[in-house]
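I have a structure I would like to understand better, so I am pasting it below and will then ask my questions one at a time.
All protein chains but one are shown at their positions in the complex.
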Amino acid sequence: MTADLKTSYMTINMGPQHPSTHGVIRFILKTNGEIIYHCEPDIGYLHRSIEKIAESVTWQGFVPYTDRVDYVCSMNANWAYCLAVEKMMGIEIPERAEYIRVIVGELNRISSHLIAIGTADMDMGAVTPFVHCLREREYINDLLERVCGARLTYNYMTIGGVANDLPADFIQKTVEFLNHFEFAMEQINRLVTYNRIFINRFASLGVITPEQAINYNLVGPNLRGSGVNYDLRKDEPYSIYSKLDFDIPVGTGSEGILGDCYDRYIVRAKEIKESVKLIRQCLNQLPSGEIQAKVKNVIKPPQGHIYVRTETPRGDTGYFLYSNNKTSPYRLKIRTGSFTAMSIIPEISQGLFIADLVALIGSLDVVAPEVDR
Amino acid sequence: MIGIPEIFFYIFCALIFGSSLLVVFSYNLLRSAFALFFVLFGIAGFYVLLGGDFLAVIQIMVYAGGINILLIFGTMMTGSISQPETSNPSFQGILTLIGGGGLLLILLIILNHTTWPSQSLIDHGPTTKQIGQLLLRNYILPFEVISFLLVAAMVGAIVLINKGERS
Amino acid sequence: MILDGYLVASAALFTLGVVLFLSKKNAIAILMGVELILNASAINFVAFGKFTPSQGSPFDGQIFAIFIILLAAAEAVVALAIVLAAYKEYKHIMVDQYTKLRG
Partner (left out) sequence: MEAFAVSLGVHIYLVKAIIMFIIAALSVTFMAVISGLTTWFERRIAGRMQSRIGPNRVGPQGLLQFVADAVKLFMKEDLIPKGADRLLFKMSPYLCMIGVFAPFVVLPWGMGIIAADLNVGVLYLISITALVVVGTLMAGWGSNNKWSLLGGMRSAAQIVSYEIPVAMGLLPSILFAGSLSMIGLMNAQGWAPWQWSAFQNPFTMIAFLIFFTGSLAEGNRVPFDLPEAESELVSGFNTEYSGFRFAVYFLAEWANLYVIGALTTAVFLGGGNLPEALQPYWYLSIFLFLLKTFFIMFVIIWLRWTLPRFRIDQLMDLSWKYLLPLSFIAFFGQAVYMLIDHQFPVIDMVTGPIMFLIFLLVLLKFFYRVAINFREQNKTVNTRA
């Protein structure tokens, strides 16, 4: 007799109200006691047909919708879409606008990674680091609020530049914040990242080999956690990233096996430091000048299609645009990092504990609205 | 007039027999297992009344806190979870009831016809020390044998389960 | 007089244990019957120890009760292991349906 015939599996519904599923993700688990035999993510639970909406709004009018694709890093989503339209139309944007875009984009990357780290900590039962992460994130929210007036869905970048210039004391306030933040981050790391219990929970767990990561098309920190050095900011530089000096942290398997949850986690923690470095450089080099290229009020990109990718906190976000020279896109398709991260969960989660599945989701940093556009 | 120990005796009797009836006649095995907990607790109460405070604590610790939990675990693991209402069927019910009633009758008649050499009640005070000394002096051999038995039981259980896992 | 009370209670518990032991199909229920029987005898030991101390110590009865508890622990562990092993083989624990136990 085989083992399958002997054991009866328990079917458990995890989510959408489960506290550790980061929004409204739903999993259907088949378990043997606490050990997962099969885990099926319910993709499409949060579908809002953003891509369909794009076909009935103007090109500029779609920018606020990109905020909602991934509300944790909406600045980067704005950026990806605007970059795609600009490439399609051949718009050159002023240098100051590029610098501002990098500054706010990297600030937003920090705040997104803070959420990722904090929720991973909270899933492991450590509530305090999460609150500390949110406290630091509040500062970034304040800074971005000074820039654009919004704290979550910014709608700051426009086709052709950014909506408005940085406020007068922004640079000084940001430097002040960064000085404080570097130490605060070190404190958070000491509190949880180097904690023995935490490392034991994360190390050698949910291992994604480099081949698997590439086969499943993982992107961003999840891919780099598996040791693949691939970052669009370095490998296909857009904006002014080629002028800036920064490193790409990759997973090394320092506490266990290469590609485990701890590697993905630590890559995010290190990327935060790199982002701080980037912001400091941009603040130093920030040129003066225009912040907005000359763009008509009603734009009609020429007939054709384009696919533009940028590196957002959750990895490679791509916008595919198809224009037939009308005021709104003929077809728009968004490719996000969380979607592929979600699809690797069934394979990796086999044989894990339920508690480990929570850790795995936390380390993959899946954001629900990004899975279903 | 009945004294306080008697009142407690009857309270514990009620607890024990109320729950043991549930143990015997419930068709839900889990309820039986939980009811057994109260039976064991009531018996610990008997031990207190009989001046065995150490024994009562051991009864709760090993029996109620150990063996009974094991039984509950066993119940939950052996698939009774899926059909609790019929997990504990009985057969030959009438026959065993008649037999059991006869047995009880015989026991009671014997009890009634025997005169036990009863002594006056003495309070022996704390029991822990004396029990410990008895265990390590007069009863050292049974004590060692039972320790060996426990180890053997543990090893045996592990071997049995491991064998089941492997096949 | 009070000794009789304990003896009657113990007899009744013993009977209930025997009824449970004989009438149930479920192996774990049978195990519970054994526990009831063991407990009934332990009550007897302690009660006799208390009310009719022999030449030995008045705690002999309690010593025996402790041994009974420990024996019960050993018995429960082994019996449950057997029940679980049987469950893995047969998918049920109804003792009247164990028609083939070899192998």
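Observations
Order of writing sets the chain letters: A, B and C. Residues in each chain are counted from 1.
Definition applied: a contact is a pair of C-beta atoms (placed from the backbone, for glycine too) under 8 Å apart; a residue touches a chain by one contact, two chains touch by 3 or more.
Computed from a prediction, not measured in an experiment: that's the story for all the values here.
When the full complex is examined, the chain removed from view is found to touch A, B. Looking at A:V63, A:V102, A:A126 or A:V371, the residue that reaches the missing chain in the full complex is A:A126.
When the whole complex is considered, the residue among B:Y10, B:F73, B:W116 or B:F148 that touches the unshown chain is B:F73. Within the complete assembly, residues 4, 7, 28, 30-31, 34, 37, 53-54, 57-58, 60-61, 64-66, 68-69, 72-73, 76, 81, 84, 126-128 of subunit B touch the chain that is not shown. Taking the whole complex into account, subunit A touches the unshown chain at residues 10, 12, 18-20, 34, 121-128, 131-132, 135, 139, 142-143, 145-146, 173, 176-177, 179-180, 183, 187, 191-192, 195, 197-198, 200-201, 353-356, 358.
Definition applied: only the chains that are shown with their structure count from here on.
With respect to subunit C, maximal separation of chain centres occurs for A (centres as means of Cα atoms).
Centroids of subunit B and subunit C (each the mean of its C-alpha atoms) stand 6 Å apart.
Centre-to-centre separation of subunit A and subunit B, using mean CA positions: 60 Å.
A separation of 62 Å divides the Cα centre of subunit A from that of subunit C.
Looking at subunit A, one finds that none of its residues touch two or more other chains.
Looking at subunit C, one finds that residues 88, 91 touch two or more other chains. Residue ranges of subunit C in contact with subunit B, taken from their complex: 2-9, 11-16, 18-20, 22-26, 28-29, 31-33, 35-36, 39, 42-43, 46-53, 56-60, 62-63, 65-67, 69-78, 80-85, 87-89, 91-94, 96. Contact residues on subunit B toward subunit C in their complex (touch as defined above): 5-6, 9, 13, 16-17, 20-21, 23-24, 29, 32-33, 36, 39-40, 43, 46-47, 50-52, 54-55, 58-59, 62-63, 66-67, 70-71, 74-75, 77-80, 87-93, 96-97, 99-101, 103-104, 107-108, 111, 116-119, 121-122, 124, 127, 130-131, 134-135, 138-139, 142, 146, 149-150, 152-154, 156-158, 160-161, 163-164, 167.
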